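See below for the structure under consideration.
== chain A ==
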Amino acid sequence: MIEMKGVQKWYGGYQALRNVDLTVRRGEKIVLCGPSGSGKSTLIRCINRLEAIQQGSIVVNGHRLDDSIKAIDVVRQDVGMVFQSFNLFPHMTVLQNCTLAPIRARRIGRTEAEATARKYLERVRIGDQAEKYPAQLSGGQQQRVAIARALCMQPKVMLFDEPTSALDPEMVKEVLDTMIGLANDGMTMICVTHEMGFARQVADRVIFMAEGQIIEEGAPDAFFREPQHARTKQFLGEILAHH
Partner candidate 1 sequence: MTPHFGLPEFGFLLRGLQWTVLLTLVAFAGGCTAGLAVALLRTCGHRSVEWITRIYIGIFQGTPLLLQLFVVYYGLALTGLKLDAFAAVAIGFTVNASAFLGEIWRGAIQAVPRGQTEAAMALGLHYSSRMRDIVLPQAIRISLPATIGYLVQLIKGTSLAAIVGFIELARAGQIVSNQTFQPLLVFGVVGAMYFILCWPLSWWGSRMEARLALANQR
Partner candidate 2 sequence: GTLEDVKKKGVVVIGIQGDNPPWGYVDSSGKQDGIDADMGRAFAEYLGVKAEFVPLAVANRIPALTTGRVDILFATMAMLPERAKAVQYSKPYVANEITLVAAQATPINSNADMGKYVIGVPRSSTQDTQVTNSAPAGTEIRRFDDDAATIQALLSGQVQAVGANSFYPQRLNAAKPELGFEPKLHFTALYNGACTRLGEKEWNETANKFIDQIKSNGKLAGFYAKWMKAPVPTFPESIPGVPFTAQ
């Protein structure tokens, strides 16, 4: 489904990804964690080409990502993304947020697009808010709209970049539940998060990054029980310390 090989990424003189190899099978759920600045966001942003890479190759669903507009297009339609700060379009209603891309990028008719949108809004249990504007929703509701919006493009993979870290504690649960539902339906997912409960519950693999490299990976149970690397141990110690 996704294959990254020898990926190197620089921001100016700063190397953000160092020789990253990663293969994700169809239906697999990956949780990505690691300290701030370790390159987690950078990694998943490379997958749908929000960032260009300098070396290595990325193949998504059989399409090799290069500089051609066409390849980028195909990949972006296959890959849905949910950001930490939601990034809903504030000047559009929830429904318009969800139908814009299907209409403009997939060239689907409005009626069909709206039907699909309503289906996914129901799915994230927010169907009754379709006519509201993002600013009228709580953080948790906004993030669920963002998930529905990505789903409306019927992607084959979903990327999540700390989808709950901008939320008030009380709202985290509703978003995580939505994501768990999605995982149970068999969606391929890569998820940057520090919600270790979520990782335990749905992840097939947990991957730990530090300084632009993948340091360690494993099934959640093993990963949390007996991390191999000193860096991983230290990180898990800090994350779990005061909970």
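Operating definition for what follows: a residue touches a chain if its C-beta (ideal position, glycine included) is under 8 Å from a C-beta of that chain, and two chains touch if they have at least 3 such contacts; residues count from 1.
Here is how the candidates were picked: all candidates are chains of the complex that A comes from, given by their letters.
Predicted, not measured: the structure shown is a model, and the values here were computed from it.
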Pick the candidate touching chain A in this complex: 1 or 2? 1
Contacts from chain A onto candidate 1 in the complex sit at residues 48, 50, 73, 76-77, 79-81, 83, 85, 87-91, 100-101, 104-106, 135, 149-150, 153
